[in-house]
Every structure is written in C-alpha cells, then in structure tokens.
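Missing here: one protein chain of the complex. Every other protein chain is in place.
Here the chain labels run A, B and C in written order, and each chain numbers its own residues starting at 1.
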Amino acid sequence: MAQRKLRGGMVGGGTGAFIGPVHRMAATLDAEAEFVAGAFSRDPVKSKKSGEELGLDSSRVYASYQEMAEKEAKLPADKRIDFVSIVVPNNGHFAVAKNFLESGFNVICDKPMTTTLADAKTLQKLAAKSGKVFVLTHNYTGYPMVKQARHMVKSGMLGKINKVVCEYPQGWMSGLITNPGSSLSMWRMDPKISGGSGCMGDLGTHGENLIRYITGLEIDEVCADLTTFVKGNGLEDDGNLLLHFKGGARGILYASQISAGEENPLSIRVYGTKMGLEWKQEDPNYLIVKDPAGTQTRWSKGNTNLCKEALAAGRLIWGHPDGYIEAFANIYREAYRAIRAELAGKKIPVCDYPTTEDGVIGVAFINALLASSKSKSKWTKMKV
Amino acid sequence: MAQRKLRGGMVGGGTGAFIGPVHRMAATLDAEAEFVAGAFSRDPVKSKKSGEELGLDSSRVYASYQEMAEKEAKLPADKRIDFVSIVVPNNGHFAVAKNFLESGFNVICDKPMTTTLADAKTLQKLAAKSGKVFVLTHNYTGYPMVKQARHMVKSGMLGKINKVVCEYPQGWMSGLITNPGSSLSMWRMDPKISGGSGCMGDLGTHGENLIRYITGLEIDEVCADLTTFVKGNGLEDDGNLLLHFKGGARGILYASQISAGEENPLSIRVYGTKMGLEWKQEDPNYLIVKDPAGTQTRWSKGNTNLCKEALAAGRLIWGHPDGYIEAFANIYREAYRAIRAELAGKKIPVCDYPTTEDGVIGVAFINALLASSKSKSKWTKMKV
Amino acid sequence: MAQRKLRGGMVGGGTGAFIGPVHRMAATLDAEAEFVAGAFSRDPVKSKKSGEELGLDSSRVYASYQEMAEKEAKLPADKRIDFVSIVVPNNGHFAVAKNFLESGFNVICDKPMTTTLADAKTLQKLAAKSGKVFVLTHNYTGYPMVKQARHMVKSGMLGKINKVVCEYPQGWMSGLITNPGSSLSMWRMDPKISGGSGCMGDLGTHGENLIRYITGLEIDEVCADLTTFVKGNGLEDDGNLLLHFKGGARGILYASQISAGEENPLSIRVYGTKMGLEWKQEDPNYLIVKDPAGTQTRWSKGNTNLCKEALAAGRLIWGHPDGYIEAFANIYREAYRAIRAELAGKKIPVCDYPTTEDGVIGVAFINALLASSKSKSKWTKMKV
Partner (left out) sequence: MAQRKLRGGMVGGGTGAFIGPVHRMAATLDAEAEFVAGAFSRDPVKSKKSGEELGLDSSRVYASYQEMAEKEAKLPADKRIDFVSIVVPNNGHFAVAKNFLESGFNVICDKPMTTTLADAKTLQKLAAKSGKVFVLTHNYTGYPMVKQARHMVKSGMLGKINKVVCEYPQGWMSGLITNPGSSLSMWRMDPKISGGSGCMGDLGTHGENLIRYITGLEIDEVCADLTTFVKGNGLEDDGNLLLHFKGGARGILYASQISAGEENPLSIRVYGTKMGLEWKQEDPNYLIVKDPAGTQTRWSKGNTNLCKEALAAGRLIWGHPDGYIEAFANIYREAYRAIRAELAGKKIPVCDYPTTEDGVIGVAFINALLASSKSKSKWTKMKV
C-alpha cells in the first residue's frame, strides 16, 4: 500500500537563498514528502512572501521559528509537520534544532551542526534523549559512487589505507582580492554568523566528512595553515591541512575560495596497500580504481556490478547522469526511512545519513584546525 | 502570488517501467504540478496497483485511457487534470494522444510521436485545431549546455555550419548476439509495438532532434545502413547514416545497441567555418568550443557568461552537477508555461519545448532512413 | 657485440618539409642508423643546401634521386646506403621506389604507396622479386597501445567484432572555406600530385590501415560521400564512409580537413560481442576497454601487464609519455631488423611493419571509395 506523504516544515531558505530550494527539490524528488509549513526568514514579511510564493497555506507560514515550533506542536498529529529542515546560517543551527527537538520534532539540519563543540554535544545528547531523528545534510555522501568507494574500502579491496588526499578548491572570491571596493556582506565570512572558520567550515568539513565516510579513518591530529587573502574577510578563505590518522595513515585536506577558475571540484583520492581510488564531485557518476598492475578502471553509476547501496542510490540507469539534487535526495530518502519508523513508534533502523556524531566530529575538527593555526601550525589533537 | 499546482494525469508508466518514474520526477521537481490521476497499464489490476503505490485517490486510477479521458473530462474544471503525460510504448502514442486532445486536454507525449507519418500529421493538425498544448519529450534538448550550443550557432560564432557528427551508441544488447537463448520480450525490438525502426526510432531520433535543435539544419536526404545483429530482434539494432543537409552541410548520424560497453554517450559535434563545438550527454554540464587558433574552451553550466536560456535552464550554480532529471524537468517547466497560458485562455507563448512539428519530422526521418535501407543505401529524400 | 649503424639515404624531405625531419628523428632515435646520403629536392640547389644543413658529406648529396640511386649503387658495400627513405609527395613514390628497388636497395616509403593500383601491384611484385625490404610508414600502427589493441582482438577478449568506428577529423582548412583569396598551393589538394583523393588519401588511409591492423577485418564494400568545401581544392576535403566488412561487421570511417578546431584526433572504437575498446592518437599511451558489466578500464603504456609487442614498443616505463616520434621510430626499428637480416643474406623475418600488401590494399581502398562517390554513394566492392 502507498505510504502517505510526509509533511515537512522549513526554517530559513526564503526567496533568493541557495540552499533552501535545493532542500525543497531534494526532499520532494521522490514524492515522499511535501513542505506544508515554514519560517523562511527572520523578517516576518519576507517569510510570508516566501511562503506565498511556495503556495503554502498562510496559516502555516510563521513569523519566527519559535512560533512555528510552538504552533505546529499544538496541531493534531495528522496535520502537524513530521520533520523540520533547518537551512539558516550556521550560527542559527543550534537554537533552532534545539527548539524543534524539544518540541518533539524530527530534525534535518544543514551542516556544520553548530558553531561550538559544547553546542554540538548538547544537541547530540538532546537528540539521543528525545528519540527523534536528527539528520545532518553532508550531502556529498549521498552520491552513489561515494557509497561504492566506501564499500570497496570496507571490503578490503584497497588493502590497508595509508594515504588520503582530499581537495575542495573554489575560486569565486579570487577576484575580490584585488577589488577591495566590493561590498562583502557575505555571511560565510562573518565570524559572528559563520563560526570561527571560513572556507574550512564551509568546504573543509565536507572533505573531513567524506574522508571519514569512505575510509572510516579517524583523524588523530592536524597541522593547519589558514590564510585570509581577501581584505575584509573576517575568516580564512584558504586553508591547507596535513593530517595524521589514527593507525598511521597520512593525509592532505585543503579547501579554498580563492583558487581562481575552480568551480566546485571536491575530490578524494584514497591509497591502500593494494589499490587506489579517486572520486570527483564534478564528475560524480564515476569512480576510478587504480591498480598498480597497470590499469585504472572506471566504475559507473547504475550498473549491477555495484554494491547494493550504490545501486539503490542511483535514480537512473547507467549513462543517465544523476546530479547534485539526486545525491541530496538520497540523504532525505534515508531520513524518511528513519522518520517513518519514528512516527510509527518503531525502533529507528540504521540508516545511511550523517548523524549528530558526524556533527560533533565536524565541529571538533574545526576546533583542532583553528587551534593548530593559532599555534603556527603545531600538530594539534582532535578532541571530541 | 503563488501559482497553483497543476494537476497531471499519466497514461502508462506503471510499476517497473523506466520512463514513467522519470516523467514523474521531472514533472514535479519544481513543485509546479502533481499527478492526481492515471491509467498506468492496459491491465486494470496493474493500473490500480500502480496508482495505489503512487498514493493516488483510487477514484482517479482508471482501467483504461479511454475511461480516464472520458471521466476526467466530466470533472469540474477545478478538479480535472490540466494535462496528461503519455508514456506508453510507441504504437500507443497516437490513439492516446488523439483521444486526450479530442477530449480537451493538454498533452505531453513521449517520443517518437507516432509510428506512421500519416498519424503524425493527423495529430499535428488536431493539436493545432484544438488550441491545446502538445509537447514531445525529446528530453536531451532540455540540457542547459545544449541550449548554449544552439545559442552559439544562432549567434554566428561558429560561422556557416558544414559538418555535423552525432553519435548514440549503446551496448546493452551486445551480449545477446551470441546468447540466442535469451528471451527477447523487449517491445523496443518488436515492429508491431515499436514501429518500423529499432535503435533508430529509439535513439536515432534523439540524435536527429538534437542536430536540428542546435544547428537549425534540415536534412535533405539520407543514406542508411541498418543491421540486425541480435537474432530474434525484429528490428535493426545498429544503424549508420550519412546525411545531406539543405544548404550543403554534411553529416554522420549513428545509433547502436550492440556497441559493447557503451552506456548512453549521445554526443554531437558541429563544425562551422569559424569554430567547432562538442557536447556529450554523459558529461552534460560542459560544452567544448574548438577554435582553429589552437584552443579548446570548456564552457560550463551555471555561469553568468552563458546565454539567458542556458543560464535559466541550470537549476544549480556552477560546479553543482545537474543531471538527466533536471534536463527533463526543463521540458516540463516550459510546458507548464504554455499550459498555464492555455488554461487562462491566453495565447500560448513561444516556449522552448519540442512540438508536433518535431514529431512529424522525426517520423519522416524514420521513413526516409527505412526507405534508404530497403533500397541498399540509396540517397533518399526526407519527405514531410 | 654492438651492431654497426645502418646507413640511410633520403629522397625528399628538404628544408621546410614536415615529414622529412620526422623520418630523420624516428630513424635515428635508437642510434641504430644515420643518414649519410640524400636527394632532398627536385631543385639541385635546394638539395645541396639541405644536405649541408644536415651535415652530410657533399659528395653524397645528389641533384636527383636517379643520380643518387645510380651512384650509391656503385659505392662499395661498406660505404653505400643500406636503405632509402622516400618522403616525396605521393605521385613520386612509385618512380623513386621502383628505381631504388631495381638498383638493389631496401626501401622505406611514405604512404600512400602509389597513386594507382597498377603501380602498387607493380611495386609489390618488384619488391617480392627483389628480395629487398619494403616498408610503408603507416606510422600510427607503431604506437604501443595500438599493438595492445590488436593483441586483445586477436586473443578473443572482445569476442566477435561487429562494429568499428574510425574517425580522423582535422580542421586546418576550415578557415579557407570563406577565405577564397588564400593561395592554395597545397600539393595535398592537387590531384596531379596527390592522386585521386584528398583527405581520404592523406588521412583516411591511415584509418583504413589502423582498422585492419587492429581488427584484421577486411573491407568488403564501401559507400562514400565526399565533399569539397574549400573553393580551389581539386580534391575532397571531407569524406564520410560506411563500411561493410567481410563476415558481416559494419563500420564508419570518416576523415576531414574542415572540422574546425580539431587537431589530429585519429581514433578508433571496436565493438565485439564481449567487449569494446577505444584508442585515441592524441592521448596515445592509453587504451580503454569497455566492459558491458559496467566498467571502462584504461590500460597504459609501459606496464608489464601488456602483451610483449606493446611492452617492447614502449620506450619508457609507465607514466613517462611516449609520443609520435617514438611510435614512428618503432616502424623503423622493425624495419632495421628486417634490413639487417637482408644485408646478412638471411631470410627476412616476420616483422611488425606495414608492407607492400598494406600499400596495395590502401590504394584499392581509395579506388573503391572514389568509385562509390562517383556513383552517388553506391555500395562498391573493394577490388585488390
């Protein structure tokens, strides 16, 4: 029998935002859910307008997230939202997520989870205690071939992992370096909004999460070199890290917003004793396996030679490219599996989405690299 | 103010179909429409089951398309479907589309439009007379960089076009050549269902449409070499064409289902007197412009240096890959523009989707290549 | 013990020529030979000047090839040339090669062998009768990964071959289409010098030879569409062929000089019942094997997983690119094996270089496609 559509609410993501529409497309791609409520902006007028444009019932468009949590909680079970998607800037994640968890809602939250480690741990505990679902949208782990990479590492195909190189350069700020007149009203670069890190919080944490998702390796210590090239940026716009993983593997992770002409080429290379592999976000439907015997083999999405997680995560067969939205939708699809269980009063199954644990580790990672940077690149332990 | 969601119906596309789910994801990606009715199979039981799985009101799940057209037409205007998506096998397109057009519905129809030229022309006239919207889902024209290619040709950047090479090899039937025991219940290869052509009808027509969309060139005559490699296939599974375009340009167009190891690499290369360009469906977010001065320049989706059609057709900014579904959704988005105008009683604006004209030309193209093939590759004029 | 350096002579290839220096670098790369004599131009003054620039003893720089053949033949065995490299325009190949064969010399000749089939057969017989070595420099077969491709086909790894696509577009004449003022003193486009075909003789024959080398398939009949786009060109500058191979395989072969922005991307794709493969001259150190199971595997030069011919043909280990000259030098290296045997009075071993048979077939191929083109693309049998 058909499952009913889940009812979602959104905090943030009003007109003009980048990530709000992404969440909406991803959340509804499979027709498993629809958004019925929202507090789309701190400005009640803007929130109303966004809700209207989205065709929501005006009674479900709220002036603030607090009002939304309070009023939705009072609605009957067959009317109120089943989950909330939080897409406000970083410094708002904690308060909004806390409020909704405490009001009894499942939460899907943009990354990074919080701006301080204490907040992250508070949320982690709160989520655990509440019995609600908490999903962190490190969306890049939603790509089918990322799942295949993880499978290959787990299966031992690569041997013991010794080296990881993860890159995430962007170039959109490069022109601002020599153009100081530009108005930099970018929240990403405002420490009050974004937290203590700029490109590392925005991009580097995706890299950290991707490394951990694929390899299972835990960072032991980091050595960080952060630089602010754009005058007026309150945070670093380029960061280069050396990594020591527990067990002896070594790594490089870098992120940048001043790498002129780069778009969004997040990539990862993993080298084991037997094989290497490489995945590139801008060419996401392929995974390259490198064999010292002299071949490089491209595996591709949608084929039956993939592991079941990778095959299931492909929405279309071979040769029909899945994109960023489909990968993002895979996070939501797994979230829905968990949410439906929660709503049914069942034990939440083990699902394939980033959790509060990922959130805590992500914030600890930022803390470690900031501490290393302040101590002139001293090796600094990850403290979770 | 928000637009109301359009109400769609679907004929065909029940459980297990490939293209039905694609249409559903594409049609609803922008939350501009939802499917509320359907006749998903010739088998009423299967149709019911599919409707149930999709969560439709059972009163709107029909035992046949005839019943659906009849009953939907009788519903009040604020309840009945605004359009129907037809995703049955090729030989059903004509009857279903005719019925719905005559019953007063806007039609979105899978390609090829019909299996005979007479039917295609009948539909073309009927659609024109009805004042309804008729959209043919040659989805590959929905990709942003295909629109950019078209813009570049139109703008004269390539000079006069002299040569076009369009390839569409697939390999999924290759193993069947030497494995005659396989059950070939594939409707694509059954002339009764698929029409007179196999891989040319399935794949080649996409190529023909793509060439015309990008270059505006009209085929004057074709020279065709069709081969059936897989025993039991009632139609060709490999086809190679030479093309003469009006005005003197030359071309090659080939399609295949026995090109072992190929997935879905539809591609097109266009050469003018000044520049060349290349686009590949498996790497769809890029367009290569080849300059005889010694450079090849990759333009990419989501950048502001693109023409406005290409920019608008990108759902996400640079570096965030759009895929097949997003391209397909662009066809629907344009269709909705037209449908909303039609519903409002306004003149249907010029929109960017394939029309009955594309459908007629596509069928004429198949006719010409079949005639050429029968005459041992004699040059054969396209007759529309 | 060290082998002595072979002594070479050259006819054609004086100052300013393209292919002369290529032959000289290729012939001497392994320090197995040196050029000691030459008739570098029809113009005795130019010939002298070229010889001087090359540092040759002036007594060995001749005013004509006839003089060279005659005088070299009279030199003592330990002084006279061991072979002659013929790099004059196409229409000169026959007379020069004939003269040197008849004068008792081993011959290395640029392609196409001759401009008429009768001449080709005459040379073939003459070479056979003479007992001398005759090598035709279809240099693209010298690439290591071409040899690997041939090995894979021979070994049955691809299954039965059903489809071949070979492309050879260049773009350097594209600008001339709309620039009729250009002086077209290009011998390649002068039928008196070049023979009956333009881009097919220049480029297409490389494609034909490459197909045959890799697959062993023999062309049964061709269907040709040749076009001259550049005003003033006496021969076609664009040619598209459909191919029927003996045994039922199908093919496409095209060559062009007006494909704006293309450099020299000769490529071949071969599809069997089990696998497909692809090789590209502009990326020559790799070979892609396409497996319907869902992978594409890149094999690369210089690895020990290659067949022994491919491994031996790589001059450097993995990751150190070999180029055009090294591939060309592989033809010479095999030629020297044969020449040393001939000089020693031994039976000439089976070597891996193109022979008079390749030359005859290449000319027959041109004849067939020209006949087809004249009969409006009628299927025309290859007649050897």
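The criterion applied here is as follows: contacts are C-beta pairs under 8 Å (C-beta built on N, C-alpha and C of every residue); 3 or more make two chains touch, one makes a residue touch a chain.
The model shown is predicted, which means the values in this text are computed figures rather than measured ones.
Peer 1: Please identify which residue in A:A17, A:L126, A:I177 or A:C307 touches the non-displayed chain.
Peer 2: Answering carefully, the residue with contact to the hidden chain is A:I177.
Peer 1: Thinking of the whole complex, not just what is shown, which of C:E102, C:E263, C:D291 or C:E357 touches the missing chain?
Peer 2: Considering all chains, including the one not shown, the answer is C:E263.
Peer 1: Have a look at C:E326, C:E342 or C:D358 and name the one touching the chain we're not showing.
Peer 2: Candidates C:E326, C:E342 or C:D358; residue touching the omitted chain: C:E326.
Peer 1: Of A:V36, A:V87, A:M145 or A:C223, which sits in contact with the chain we cannot see?
Peer 2: Selected residue, touching the omitted chain: A:C223.
Peer 1: What is the set of chain B residues that contact the non-displayed chain in the whole complex?
Peer 2: Answer for chain B: residues 293-300, 303-306, 318 touch the chain left out.
Peer 1: State which residues belonging to chain C touch the missing partner chain.
Peer 2: 1-5, 18, 22, 24-25, 28-31, 34, 52-56, 170, 262-265, 281-285, 300, 302, 315-326
Peer 1: Just checking the interface: what residues of chain A touch the absent partner chain?
Peer 2: Residues 158-160, 162-163, 165, 167, 169, 171-172, 174-175, 177-178, 223, 225, 227, 229, 238, 240, 242, 244, 248, 250-252, 254, 256, 258-262, 269, 271-276, 289-292, 296, 376-377, 379 of chain A touch the chain that is not shown.
Please note the rule applied: only the chains that are shown with their structure count from here on.
Peer 1: Which one chain sits nearest the middle, judging by mean Cα positions?
Peer 2: Chain closest to the assembly's C-alpha mean: B.
Peer 1: Which chain maximises the distance between its CA centroid and that of chain C?
Peer 2: Chain A.
Peer 1: With contacts counted as C-beta pairs, which pair of chains has the highest total?
Peer 2: Ranked by C-beta contact count, first place goes to B-C.
Peer 1: Between chain A and chain C, tell me the centre distance in angstrom, where each centre is the average of that chain's C-alpha atoms.
Peer 2: It comes to 55 Å between the two C-alpha centres.
Peer 1: Using Cα averages as centroids, what's the distance between chain A and chain B in whole Å?
Peer 2: 35
Peer 1: What residues in chain A touch two or more of the other chains?
Peer 2: 300, 318
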